[in-house]
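For this view, one protein chain was removed and the others were kept in their places.
What follows is subunit A.
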Amino acid sequence: MKIMVNDEVHEVSARTLAALIDELGYSGARIATAMNGDFVPVPLREKTDLRDGAKVEIVAPMQGG
């Protein structure tokens, strides 16, 4: 199915957010996730099912003021 990750379309086989993170190569990274505008904490990623067209945000530490 097609998932938008950080505003880019990805064709993925993952069915959960946790599987998506593995499939896209983020395993082990210090990241946080949101789906369709809502925060998804780490313990809920496995229980969060993906739907076609879902919008996922994957963020990490960055410089800030």
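In the analysis below, a contact is a pair of C-beta atoms (placed from the backbone, for glycine too) under 8 Å apart; a residue touches a chain by one contact, two chains touch by 3 or more; residues count from 1.
One rule holds in what follows: contacts and distances are computed from a predicted model.
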Worksheet item: Name the chain not shown, per its UniProt record: "Thiazole synthase", "ABC transporter ATP-binding protein", "histidine kinase" or "Phosphate transport system permease protein PstA"?
Response: "Thiazole synthase"
Response to the item:
Contacts from subunit A to the absent chain lie at residues 6-7, 24-26, 29-34, 37-39, 41-42, 57-65
